[in-house]
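Complex shown without one protein chain; remaining protein chains in place.
Presenting chain A:
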């Protein structure tokens, strides 16, 4: 399979051709959405729509951001941002603390706690939607940021990842901290947290995308359009009857919905790949 085996020639160009076809297949739906977000409703309503961008980009995007359909898209983006950041930071914080406790202390119930975390792997939100919805409703957390964030914030994966990493930290460091009379929290803040920075960043990239792209949960608990997130809000922009949807605005919203996570992936590609590989191990 190595490039060194194949000679430069026909097969070399066929390889590139195959990859380019693949890239086009991946890009085509996004390209079409982008084009649709730069033309008028009339151009889309009369198929086939153009395949090259038109001059209405600014108009469609500002209409989406400021007015939207039910609620300004800017509001939905803000909600998504709060949810994604809340989930990412929340997961990292509580996982970091509990992994520290599991690795560096001997306390009663440690093993049991470890297994409880493991079991949460088997309880994705999709299988406990109705009772979790009831819990959130009883707490009065429907249509709230805490309702959007809290049920998704416990993470076995992140806890295991930090535990794994702490196990590789040399014992001498904790030993030295103890000899110097530094308490456990001092050791945690001054040594463990700085050492975990890359792990945290890699995890943050994955968790941000995970939080931003949530669909089912916000669909259930945000009945107030003001609290909709952008990914779940797109579907709400379609008219229920036979009316023609406002495609340019909806497609502008779709592009806006994928922009932040895509920027995160591209600008932090190394961390993204590391996070993906780490969190699936």
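Brief remarks on what is shown
Keep this in mind: contacts are C-beta pairs under 8 Å (C-beta built on N, C-alpha and C of every residue); 3 or more make two chains touch, one makes a residue touch a chain; residues count from 1.
Everything that follows uses one rule, which is that contacts and distances are computed from a predicted model.
Hidden from the displayed complex is a chain whose UniProt protein name, among "sn-glycerol-3-phosphate transport system permease protein UgpA", "Succinate dehydrogenase hydrophobic membrane anchor subunit", "proton-translocating NAD(P)(+) transhydrogenase" or "Cell division protein FtsX", is "sn-glycerol-3-phosphate transport system permease protein UgpA".
Only one residue in the set A:33, A:57 or A:142 touches the chain that does not appear here, and it is A:33. The omitted chain makes contact with just one of the residues A:10, A:52 or A:122: A:122. Residue positions on chain A in contact with the hidden chain: 1-6, 11, 15-16, 18-19, 22-23, 25-27, 29-30, 32-33, 36, 44-45, 47-49, 51, 93-95, 97-98, 100-108, 110, 113, 116-117, 119-124, 126-135, 150-151, 153-154, 159, 166-167, 171, 174-175, 178, 183-185, 187, 209, 212-213, 215-216, 219-220, 231-232, 234-235, 244, 247, 250-251, 254, 257-258, 261-262, 264-266, 269, 272-273, 276-277, 280, in rising order.
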